[in-house]
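Removed from the display is one protein chain of the complex; every other protein chain stays in position.
Note that the chains take the letters A and B in the order they are written out, and that residue 1 is the start of every chain.
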Amino acid sequence: MEILEAILITIVTASTPLLLAALGELVVERSGVLNLGVEGMMIMGAVCAFAVSLTTGNPYLGLVAGMLGGVVMSILFGFLTLTLVSNQVATGLALTLLGLGLSGMVGEGFVGTPGVKLAPLPIPGLVELPVIGRALFGQDPLFYLSVVLTIGTTWFLFKSRAGLIVRAVGENHGSAHALGYSVIKVRYLAVMFGGLCAGLAGAYLSLVYTSLWIENMTAGRGWIALALVVFASWLPKRLIIGAYLFGTVSILQFHAQGAGIGIPSQLLSALPYLATILALVFISRNRAVARANTPACLGLAFVPDR
Amino acid sequence: MTNTPLLQAKSLTKKFGTLKANDSVDLVVQPGEIHALLGENGAGKSTLVKMLYGALQPTSGQIYWKGQEVHLADPAQARTLGVGMVFQHFSLFDSLNVVENIALALPKGTKIGPLAKRVEEVSHDYGLPLKADNLVADLSVGERQRIEIVRCLLQNPELIIMDEPTSVLTPQEADLLFQTLERLSKEGRSILYISHRLEEVQKMCDTATILRHGKLVEHCNPANETAASLARLMVGSSVKAVERSKPDVSAAPVRLKLQKLSLPPASPFAVPLSDISLSVKGGEVVAIAGVAGNGQSELFDALSGERDTPADAIIINEIESGHKGVTARRSLGAAFVPEERLGHAAVPDLPLSENVILTRHGSDKPLKSGLFLQRNHAGELGIRISEAFDVRKGAPDPNAGSLSGGNLQKFVVGREIDRGPTLLVVSQPTWGVDAGAAALIRQALLDLARQGAAVVVISQDLDEIFEIADRIAVINKGELSKAEPVEDMSLEKIGLLMGGVHGAEPETIPASKGQEAYNAD
Partner (left out) sequence: MQIELQKRALPSSLMTWLSPALAITLTVLTGALMFGMLGFNPAQALYVYFIAPLLDSWSLQELVVKAAPLVLIGVGLSICYRSNNWNIGAEGQFTMGAILGSILPVVFYQWESPLTFPLMVALGALGGALFGAIPALLKNKFGANEILTSLMLTYVALLTLDYLVRGPWKNPEGFNFPESRLFSDAALAPSLIADSRMHIGALFAVIAVIAIFILFSRTLKGFEIRVLGATPRAGNFAGFSKERMILFAFMTSGALAGIAGIIEVAGPIGQLTPTISPGYGFTAIIVAFLGRLNPIGILFAGLLLALSYLGGEAAQIELGISEKTSKAFQGILLFYILACDTLIHYHVKFVSSKKKEAV
């Protein structure tokens, strides 16, 4: 029972950063922008959160710094792709390379220093529940936030007018412009939300998941988040399933390595990446389903005529 | 008239870079009138109305609304004043439903629930029935236009701008639209009606403003003009009529034969083709009419070989070709001109000489020696085509994207005719090109046919079809009617074959009995 509880807790902590980052990217893509720089924004969020929480001793200030780190990166991306209409794929790659490079530089002094951990915030009463109590109600505030954000994003996209506008801009930017909506402004806001979420996800890694700074500590999670958006066919509720599936895979391989079951550890470590490929193949195989929710203007540049 | 005009524009000018799209244009629209805005493609009609709708900012000039000068910063402001617009290329969102599409054009705070009810009420009231929760992607072009009109009406506009509304409708649907327009005008609303169909304008409109090359040519009363005199005002000179003779194809070989051609839809919202049969002989022009989105592009892709079909479904020059690729079909003597000039028929960022290679690398042996391309030969071909088809260009070998629509179309049609094909399939040969280029292209198609080639023209332009076709077939929801000689066809008959009125209310016209209901009229 205790092992099960421990596994559940670690699954939640492994899944939360994926869910956070993917949620942000989902909104970005719904507005018609493909930001492949999630990894870069995440790692900047991680290093900023770590550095600020360590110097101030306050993990919440670190959290704010992580969000800011992600947002600043996303504004850079927005400036290039939205204002200067650069190629979104190339710019996303650039954002990732920049984030990995800068974070390595900024974080060099922190390698090996224990950081400040974001304390859990147990919900009284519910946390006592057997098996799931500590996994679901004894977590840190960011986990609760990820749940609230998922519900909030679903509501926003499908029930609010602003969400309708975001979807409209992603579906047909020409028409949205003709109706008088500022495509660029909507997209900037969406991209910044994506940066904020990626920053949070990064902060989660360095404040909750490890409370250490390790170079390249995102280890491809930003890319997995991107794959999750495709896997969820742009629906936030399906993101939960996807993120927790991947969290489970990565935790189980971890436990399998610990148990020493005779499979090379490298193969087990490769499982999350192989699972991502499999998931992509599985979801893309049926092109009709894969395409139904794809924002029609995804990745296309928009220059208004004036 | 002595009362204040509803809308007045004084010397509006709009420059894009160095190009003057509008050059001090004046316009006066009176309350309750249907006002036609006439002009050729590229005359500046769309630019003008976009300024009146706040979607473009004028470089200079003034706009007066009920006598007051206004600055329209964006469409929302124009809508608040009482200006509504129905776009030519609809400003709709395929993956959203009808009521969401409409909500996007209404002010903030509009609740979806009550709006859905109002949409259905208003649309039925005006004879434009709509269901609020239908996905736009599933609707026909005519129904989509209804959404635009209803969206406009819900804002209770005093001026409705309509950009080429009938170009996408069946003749029957167009008649319905005219009834709606008349009713709107009786309610005291003004309509600014953009068209290049002169009969329509003469029938419907109280006044007309004619533009040419961005400049105002004339204000007139269409009732006092003839179609010919209006055409002359639009074009600036008289356009030569197409010369044609009746072909005798009794002994000619069958160059294209379609046998029960069927094709599943390529995407969730695409049209499947079902059981299409057709036979075209050398020497004749067969036109395929139909409303946009009824399978024309699927049919073109199947004919050109961009999509695979069973081998015996398509026979080109007596050889089963359904499974052959584009290049193999070209080698059999076939040639193809797709609807979209840029991005399909030609690569915008490549020069004309390389665009020659695009469709001729397989069939013109001298273009290649071994692995290597012969660019000089491609350049010579480019020059030959440009000269034969009067392609006007600013540089010896400019990029395709820098040519005007008419000139690029002459080039892509010329590129294929220059090969001397025995079968030519062309889609929308004169869509969006000026009258001079259109006449040249149509004549070239007829001449090619009379030299013994089979020519298939897929077109939505009924005037064009009657001008050049020997036989006419109609495509509707992926099915093709029998190709009948042009003498046996009339606008009404074609309209019914096109499906009459799409998406009508079942109680008025039963879907299956639509034709009988109309025949009974």
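Here is the rule we use: contacts are C-beta pairs under 8 Å (C-beta built on N, C-alpha and C of every residue); 3 or more make two chains touch, one makes a residue touch a chain.
Since the model is a prediction, treat every value here as computed from it, not as a measurement.
Colleague: Touched by the hidden chain, which of the shown chains?
Modeller: A, B
Colleague: Pick out which of B:Glu354, B:Asp434 or B:Glu479 touches the chain that's been left out of the picture.
Modeller: Spelled out, the listed residue whose C-beta touches the missing chain is B:Glu354.
Colleague: What residues on chain A make contact with the chain left out of this view?
Modeller: Touching the chain left out of view, chain A contributes residues 36, 76, 79-80, 83-87, 89-91, 93-95, 97-102, 104-105, 108, 220, 223, 226-227, 230, 264, 266-267, 269-270, 273-274, 276-277, 280-281, 284-285, 287, 290, 303, 306.
Colleague: Write the list of chain B residues that the hidden chain touches.
Modeller: The missing chain touches chain B at positions 17, 57-58, 73, 304-306, 325-328, 330, 336, 338, 340, 343-350, 354, 357-359, 361-362, 368, 371-373, 398-399, 402.
To be clear about the criterion, only the chains that are shown with their structure count from here on.
Colleague: Can you check how far apart chain A and chain B are, centre to centre, with Cα atoms defining each centre and the answer in Å?
Modeller: That gives a centre separation of 44 Å.
Colleague: If you look only at chain A, which of its residues touch chain B in the complex?
Modeller: Going by the criterion above, the answer is residues 161, 164-165, 167-168, 171-172, 174-181, 287-288, 291-293, 296, 305-306.
Colleague: If you look only at chain B, which of its residues touch chain A in the complex?
Modeller: Touching chain A from chain B are residues 16, 54-57, 74-76, 79, 87, 89-96, 100, 103-105, 108, 110, 267-268.
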